[in-house]
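All protein chains but one are shown in place.
== subunit A ==
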Amino acid sequence: MSRSPGRKQENNKISRELFVLTYGALVAQLCKDYEKDEDVNTCLDRMGYGIGIRLIDDFLARSGIKKCRSYSETADMIAQVAFKMYLGVTPSVSCSNAAGNEFSLILDKNPLVDFVDELPAERASLCYCNLLCGVIRGALEMVHLAAEVTFLQDRLKGDAVTEIGITFLRKPEDRKHKR
């Protein structure tokens, strides 16, 4: 069909509601399957990792960006390009240490929690959006950047903002690769 390719182009958008609700269904299912919050968090991180290692291809193909020359550039890229592309929001980025390898992304609006008011009492340490940490970690690993990504603050837990911390782990191979 000659229309097919054209059709695929139009259809590379999905409704935000479907995405957010599907994520919610996933978290709800995990909560049913695992009793401990830490297990749910770990599972979400792992799934996020699985998504991240594949998402990076789509990201690189669609954004067409060249290699980032510094951790700071990378962090900016994640916040301003990737988050915008996939979640429609742009967190603000700041560097949190002198060595230049720790960054924090502050999410003013988080679409994943569109339909979530607060965590249930028995799930107080659930990191609802932990998938995001895994995604970032997986994607970075695919471009040879090892990093630790965690939630530093979470609005759902009563903090003022939602903050994701990215710590780039320096490895000798990285230096060689950059040259």
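The rule is short, and it goes like this: contacts are C-beta pairs under 8 Å (C-beta built on N, C-alpha and C of every residue); 3 or more make two chains touch, one makes a residue touch a chain; residues count from 1.
What we mean here is this: contacts and distances are computed from a predicted model.
What is the missing chain called in its UniProt entry, if the choices are "Eukaryotic translation initiation factor 3 subunit H", "Trafficking protein particle complex subunit 5", "glutathione transferase" or "GPI-anchor transamidase"?
"Trafficking protein particle complex subunit 5"
Quick one: say which of A:17, A:38 or A:73 touches the chain that got left out.
A:17
Using the definition of touch stated at the top, determine which of A:36, A:54, A:67 or A:170 touches the missing chain.
Among A:36, A:54, A:67 or A:170, only A:54 touches the chain that is not shown.
Mind pulling the subunit A residues that touch the left-out chain?
10-19, 21-26, 28-29, 33, 43, 47, 50-51, 54-55, 58, 85-88, 111, 114-115, 117, 131
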